[in-house]
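Structure below; questions to follow.
A protein chain is absent from this complex, but the other protein chains hold their places.
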Amino acid sequence: MSETGSVSAFGDRDHLLLLLREMIRIRRFEEKAAELYSLGKIRGFLHLYIGEEAVAVGAMQALTSEDAIVATYRDHGQALARGIPPGSLMAEMFGKANGCSRGRGGSMHFFDAPRRFYGGYAIVGGGLPIAVGLALADKLQNRQRVTACFFGDGAVAEGEFHESMNLAALWGLPVLFLCENNLYAMGTALNRHQSQIDISFKARAYAIPSDSVDGMDVTAVEEAARLAVQTVRESGFPYLLEVRAYRFRAHSMADPDLYRTKQEIETWKTRDPITTFSGRLRGRGLLNESDLAAIESAVGAEIAEAVSFAEAGPWEPVSELTKDVYTAR
Amino acid sequence: MSETGSVSAFGDRDHLLLLLREMIRIRRFEEKAAELYSLGKIRGFLHLYIGEEAVAVGAMQALTSEDAIVATYRDHGQALARGIPPGSLMAEMFGKANGCSRGRGGSMHFFDAPRRFYGGYAIVGGGLPIAVGLALADKLQNRQRVTACFFGDGAVAEGEFHESMNLAALWGLPVLFLCENNLYAMGTALNRHQSQIDISFKARAYAIPSDSVDGMDVTAVEEAARLAVQTVRESGFPYLLEVRAYRFRAHSMADPDLYRTKQEIETWKTRDPITTFSGRLRGRGLLNESDLAAIESAVGAEIAEAVSFAEAGPWEPVSELTKDVYTAR
Amino acid sequence: MPATTKMTYREAVRSGLREALRSDPRVFLMGEDVGRYGGAFAVSMGLLEEFGSERIRDTPLSESTFVGAGIGAALGGMRPIVEIMTVNFSLLALDQILNNAATLRHMSGGQFSVPLVVRMATGGGRQLAAQHSHSLEGWYAHIPGIKVLAPATVEDARGMVLAALLEPDPVFIFEHATLYPLEGDVDESAGPPDITRAAVRRNGGGVTLITYGGSLGKTQQAAGQLALENIGAEVIDLRTLRPLDTAAILSSVGKTHRAVVIDEAWRTGSLAAEISAVIMEGAFDDLDAPVARVCSEEAPMPYAKHLEEAALPSADKIVTAVRSLF
Partner (left out) sequence: MPATTKMTYREAVRSGLREALRSDPRVFLMGEDVGRYGGAFAVSMGLLEEFGSERIRDTPLSESTFVGAGIGAALGGMRPIVEIMTVNFSLLALDQILNNAATLRHMSGGQFSVPLVVRMATGGGRQLAAQHSHSLEGWYAHIPGIKVLAPATVEDARGMVLAALLEPDPVFIFEHATLYPLEGDVDESAGPPDITRAAVRRNGGGVTLITYGGSLGKTQQAAGQLALENIGAEVIDLRTLRPLDTAAILSSVGKTHRAVVIDEAWRTGSLAAEISAVIMEGAFDDLDAPVARVCSEEAPMPYAKHLEEAALPSADKIVTAVRSLF
């Protein structure tokens, strides 16, 4: 039970409860998604974020609605924390036309133009150049926006990580590179895919400022993200933030999870970002059982509603299969 | 006129004269190639190494005939220093069947199996993974060989540089990554293609040992290369050697060379690796005019012979165009 | 009669890999998660335990480099088998494939050869959407200097691994991801099959259905339906997509006078177009009707099941296409 996490650094109790609620929303949303996957309501690949909720929730606090997000295939947490309605996400996973991508993307490809959520990318590393380009567009149009680009530790091995870091730094582009280091790329542990495992250190090869932070501690992530975003916004220069976390579930629903020990997973679970944070809040008298019950019940209702929204949603007509391959003229 | 270069570090006068002769061979070979290009005897792309002779000559001293070479499209110097007969190279550039690649590769694609010269690669960065694989084959077969991989500063920006460094270090593969940093990638200066211009420093992102050395000083290059190769051979681990040099000629015969000043070129020419080295040898009484004349005349004869060899070579019959697309069974 | 074993396509590939690893010390397997994880499709499950981490090598996410390293290792005397998890990620390695693997022998005047085997899963049908459902075999079949195999049966899944390793040049094996659970009987003592020949999977005189890989099942199904309509469909499984066994195609068309090509790729510029052109050039006078193509709709693959189904070839679409020729 970590006692190092700061609890009151970011404003008032309302904000702290918001952080907690946001993490719980993601957790419950995904537990429901897993259940619906078993029922065959959701298909394809499903990558759960459970255990990593503090990363997206902490990071999103630092961004404004003007900023842009580039996400990964593990994008439920990123999308929910960004404020995309859970109904729209659930409907997407059902493949319904009221989904955030009209049911065409599924779990891996959430898009939401109003919230500047530029998509979950399923080719590992594929989102980084996109983020560089979005930031370039901002720079060329003299907008003080930040583009936050999420990617995993596995993506760091891809050439595009290297190219994107170099280009963003060379051109002075406002990108927050946010590495969700959960110690595994599928079944391959960090030290078996990186010859040098300190990811934030790698930023020096590009003269990019960087930091790393405990991703199991939501306020620590928020603090680090605020500093990072502020640095990017003021300097117009990129920044690499490595957030060290752990996924409690398998890589995807298809993964038998044979490459790590139960013991390792259990040890990490003692650092569950939700229970440790709610424990800290409780310990400081900021949260009691009824607060938690209220949160859980509101979240439960929200998710039930999301499922109903998805269930009720229409299927895109087959006649529209090729619609939007090109813009209608 | 640099006085810092060591002159006698590597053995006797014979060796020092060999270094000089090797550089002169490359210089004269390329001057002849440029002339033959104007005459239309050589076509396609021609990338001259003039100014960078000390790099290949110094580096090759450290390698044995068992070691492997992966070269670039700017491969004349690399090939000559490796000991491929100039006739075979010249014939290749003529497109003749007695060329080192049967006339199919031209200037950019020299190959020579007996000397383990695995080709000039014309896709920038494309040779690095090949070198990693050659080293992997050595490791898996318990051979104590080194694979030396040449590439330019421009290649450092490509994703394959990053991926190859990581993989070679992760797997502990005996690759000498040899970056010929001549400050330009075509018309783009180092500081306009790299956000952080210290190339040898980048090795730290992979926990790879590295060094950088003055590429205008042949004995300095030899010394650094010997240390690097010894390290690789003993450790079975990769090493990055950055060799800082300058090309006196344009990028290729097609390049009007508008992106750098005459002044800059002239300043670098005062550090010509051949004249400075012969000056140093002379200053220490190791070289006199007749030695130099003898070298020049031997080299001149060798190159004249190479041209004759090329001129006399046969054309590959058109009927063999598709030969060796696949192995004949 | 040889003893056969019932196994899945997945197990058959593994059986081929195991035999190759046992019989030739130069053979090794590398790719993302082929070791500890057991392979994204569980193909290599157990191989790490049997052969150790020197020969079953997990790679970082670096497709261009580990494919290039496979080329280099082949140049260096090894017989690497590289697994690219799926064809979708092979785009990142396409430069190494087209510019190095495919050129080195020819460009070096025959001095060097690249005996490399690359395996990858391919195809759609699993609701994986636009970035994970490609069928790019046709692109690979365009490249001189490489060979392209597409095992459609459990037997070929095993045998083609062995056959590929006998080749002195780069071979690419495309395993359709929906086939992994498919069951069949395999003779594990059989040697490598002849990969120069297409296979006639069903005889018929009324129409030739030409297909490969993941579409064979749908095509067989369509042939069954057509039989009920008294149309005898001959089903050709191309097996090797480069070089094509054009003789097999032309001889069947010479008999049936009609042909439909079934290919999961997008229609325009598909391998199906090549087959159509080959028939145009080699059997024009034999044709009683134009060669038809059943391919995927020209759109990024949608996630939703009904849309994906509508996008892909199906037995019904094949039957409809055949009917249109009469």
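Think of it as A, B and C in the order they're written, each chain with its own count starting at 1.
We take it that a residue touches a chain if its C-beta (ideal position, glycine included) is under 8 Å from a C-beta of that chain, and two chains touch if they have at least 3 such contacts.
Predicted model, so just to flag it, every value in this text is computed and none were measured.
Identify the residue among A:Glu22, A:Asp75, A:Glu163 or A:Glu180 that touches the chain left out of the display.
That would be A:Glu163, which touches the missing chain.
Which residue among C:Thr103, C:Gln127 or C:Thr153 touches the omitted chain?
If we include the chain that is not displayed, C:Thr103 is the one touching it.
Just to verify: which one of A:Phe111, A:Phe151, A:Tyr259 or A:Phe309 makes contact with the chain not shown?
In the complete complex, the chain left out is touched by residue A:Phe111.
Among C:Ala42, C:Leu91, C:Val200 or C:Ala227, which one touches the chain that has been omitted from the display?
Spelled out, the listed residue whose C-beta touches the missing chain is C:Leu91.
So one chain is hidden, and I want to know which residue out of B:Gly51, B:Pro129 or B:Gly159 touches that hidden chain in the complete assembly.
Of the listed residues, the one touching the omitted chain is B:Gly159.
Tell me where the left-out chain touches subunit A, residue by residue.
68, 99-105, 109, 111-113, 118-119, 121-123, 126, 128-138, 140-141, 159-160, 163-164, 166-167, 170-171, 322-327
To test your reading of the contact rule: which positions on subunit B touch the chain that is missing from view?
Residues of subunit B in touch with the missing chain: 43-45, 95-96, 101, 103-106, 108-109, 121-126, 154-155, 157-159, 185-188, 192-194, 255-256, 258-259, 315-316, 318, 321-322, 325.
Mind listing the subunit C residues that contact the chain we can't see here?
Here the touching residues of subunit C are 64, 88-89, 91-92, 94-95, 98-99, 102-103, 106-107, 129-131, 134, 138-139, 141-145, 242, 244, 265-266, 268-274, 276-277, 279-281, 284, 287, 289-293, 298-300, 302.
As a working rule, only the chains that are shown with their structure count from here on.
Measuring between Cα centroids, which chain is at the maximum distance from subunit B?
Relative to subunit B, the chain whose C-alpha centre sits farthest away is A.
At what distance in angstrom does the C-alpha mean of subunit C lie from that of subunit B?
About 41 Å separates the centre of subunit B from that of subunit C.
Report, in whole Å, the distance between the mean C-alpha point of subunit A and the mean C-alpha point of subunit B.
Their C-alpha centroids are separated by 46 Å.
Roughly how far is subunit A from subunit C, centre to centre by C-alpha average, rounded to an integer in Å?
Comparing mean C-alpha positions, subunit C is 36 Å from subunit A.
Note the residues in subunit B that touch 2 or more other chains, in rising order.
159-160, 163, 166, 170
Provide the list of subunit C residues touching at least two other chains, using ranges where the numbers run on.
59-60, 62, 64-65
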